[in-house]
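What follows is a single structure, written as structure tokens, with notes after it.
Every protein chain except one is present and positioned as in the full complex.
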Amino acid sequence: MRTILYILQKEFIQISRNRLMMGVLFIMPFFQLILLGYAASFEVKNLNIHIVDPDKSSFSSDLISKFSASSYFNVKNLTNSHKLAMEDLEKGKVDLIMEIPKDFEKDFINGEKTNIYLSIDAVNGVKAGLANAYAGMIIKDFNTDIFAKYTGRKISLPIGITWSNWYNKHMVYSTFMVPGILVLLVTMIAVFLTAINIVREKEIGTIEQLNVTPIKKSQFIIGKLFPFLLIAFFELSIGLIIAKLVFNLHYEGSLILVYSFTFVYLFAVLGIGLFISTLSNTQQQAMFIAYFIFVIFILMSGLFTPIESMPVWAQKITWFNPIKYFIEFMRMVLLKGSTFADVKNHFIIIAIYGVILNTLAVWNYRKVSG
Amino acid sequence: MKAFLAFLKKEFYHIWRDPRSLLILIGMPMVQVILFGFAITNEIVDAKIAILDNSKDEVTQEISNKILSSKYFKLFEYLTDKNQIEKSFKKGKIKIAIIFENDFSQKLNRNENPQVQIIADATDPNTATTLINYVSSIVFDYQSKYLKNKSGGLNVVSKMEYNPGLKGVYLFVPGIITVILMLISAMMTSISIAREKEKGTMEILLVSPIKPLMVIVGKVVPYISLALVNAVTILLLGVFVFGLPIRGSLPVLMLEIIIFIITALGLGIFISTKVETQQNALLVSLMGLLLPTIILSGFIYPIESLPEILQYISHIIPAKWFLIILRDIMIKGTEFRFIIKETLILFGMMTFFLIISIKNYKIRLE
Partner (left out) sequence: MKKDSGNYIVEVENLTKKFGSFIAVDNISFKVKKGEIFGFLGANGAGKTTAMKMLTGLLNPSSGKAIVAGWNVETNPDKVKLNIGYMSQKFSLYDDLRVNENIRLYAGIYGLKRSEIKIKINKLIGELGMENLRKKLVGDLPLGWKQKLAFAISLVHEPPVVFLDEPTSGVDPITRRQFWEMIYKASSEGTTIFVTTHYLDEAEYCTRASIMVDGQIKALDTPENLKNRFEVDNMQEVFVKLARG
């Protein structure tokens, strides 16, 4: 037991002496959290729209003014040429085109169904989907209005639709992203630094010296992992404070629950770092492997794109992704106030994950070879 | 020249002899493209929905069926009590819930305006917006049959240009090419030059009869090849596996790729003149190049969504301009004359980085 203390002392001294490392540990993550919190946004506003209106009726100008009044759209061009509009779309000057057909007003009054055509630049699918949703809602709204105008009744549509947005009333994108980014930062510290730290001892040869001492495998590993466990907790705490102060996050759930889960989670991901270190001989290699694994984990985590939208086989892959569980957990507990009973499975899965990974890593890490 | 060739050979050996890193450098982009291509789409399908139907009459059932038969939704459960909604959300099981009020069809017949209430899990605001729009569109369409002979209705016909399936590949293939080219050209070059410095072998090269400029050229040629191999592999994957179009001119595309690679190499050399160790080269490249490239280039996040100050900063990121060019040529088939401005900016950046890196490098030698 005392041996571990000496190793811990050594690790902390070494970390504190490495100025670049200190920067990476204590400045970069917060810089990243703030930057990414603001930047990692799919919030779509001010979409540029080209409206083609050959009808030039009072109906069509009502519709156009609804678009120009909306904060989502910015009417960039108003012509009656389909060709000009397509050119704008191609040059990237506008994000979408709305075409109002000729005889728009006449047809409407005659009780005929009229089509409004939207052409949306869908290279960015997120943007396109939202543009479609926003435009659709404005047009529906307009439709309701003119019904009222036309029929002269107050309640214009037979069925009323109301909607509410729970857990994020003001639809702030950073509320959604910040807990996820926090997960990335904590994971990065745990995986990258653990892996590199152990491989560094291999690279400079000090590990050989340690291997001939009576120090036990478990003591060495705990000595290596514990400092990063503490640092990761520190990062989490500061991150939670920044999220509250800078991004005005409201924590609905229990922070004790968050910390307990983080503990189990770190146990698992530190195991990943350890495992990577057993696979590599140089720091550069460790970096590459860690980076590779990390990229796949992030893509399959649901951070940017909903997991439900993935094909079934891809959803099955995400079952093996610890980051997915942590992000899900954080969003559930921090934003929705889920309780232990709601996230019990998350605990169990990550705990099993941790046991398997650490067993593998320890088994793969050898003091004696051959 | 012979000396230079020998030297060039050595540089290639450095890369070939580390198969693990090589595998990752070539394999990683492919895995990314495949994942993005097959797994990542922005079209929301099968969102789990809970329905609380207080009426259970033919109208509410018809609306429910219409919702459930669309590809966007998948029934998670029928609720019987309002209190269950909160529970369902907290378990993280459903994205959206709809509530029909009681006596729905009677009210509809008596013109009493029955209400459909939609509750969305707005922790993800975009998904919430999209789902609410889907549900309300379905309800809206449904009621048009009650409007018959009263007046015409509006029908929205949307066409997703360039990318009808809202596939992630369209957006991300150009993005991945950009990031990988940056990673290999700038980061690998700076690390490899820093390694020679760290080991002291740089001095040996500099006192050899090879010209200093040639030393640098020799260092970067293997990485140019590697970068090109990667760019072509990703393009081929995109085209043949995911049906990604290259609508514009292929020669122009390759030319732009080469300009960007050289720009990135210039940056890499510049970094290597400023740092002494591999680890620092790595950190500076990661922080100074990779992160801005990912965040500020429009790779993942649309530039318009960035805070204003970051939008200004994004102008000085070469990757931003390259990405605009790539997307225009590949997906939109934009003609060269429409992207002359972007090309010139990129070309200017390339010249700038090359000049300052060579200048800095020479100063170090004197």
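A few remarks follow.
In this document, chain identifiers A and B correspond to the written order of the chains, with residue numbering beginning at 1 in each.
The rule is simple: a contact is a pair of C-beta atoms (placed from the backbone, for glycine too) under 8 Å apart; a residue touches a chain by one contact, two chains touch by 3 or more.
Everything quoted here is computed from the prediction, not taken from an experiment.
Under the touch definition stated at the start, the shown chains contacted by the missing one in the entire complex are A. When the whole complex is considered, the residue among A:Asn211, A:Ser254, A:Thr278 or A:Thr339 that touches the unshown chain is A:Asn211.
Listed for subunit A, the residues touching the missing chain in the whole complex are 2-3, 5-7, 9-10, 13-14, 17-18, 204-216, 367-370.
Assume only the chains that are shown with their structure count from here on.
With centres taken as mean Cα positions, subunit B sits 13 Å from subunit A. Subunit B meets subunit A in the complex at residues 18, 20-21, 24-25, 27-28, 31-32, 35-36, 38-48, 89-92, 95, 108, 111, 113-130, 132-133, 135-137, 139-140, 142-143, 146-147, 149-164, 166-168, 170-171, 191, 278-280, 282-283, 287, 291, 295-296, 300-302, 304-307, 310, 324, 327-328, 331-334, 338. On subunit A, the positions that touch subunit B within their shared complex are 20, 24, 28, 32, 35-36, 38-46, 89-92, 107-130, 132-137, 139-140, 142-143, 147, 150-151, 155, 157-169, 171-173, 175-176, 280, 283-285, 287-289, 291-292, 295-296, 299-300, 304-306, 308-311, 314, 317, 328, 331-332, 335-339, 342.
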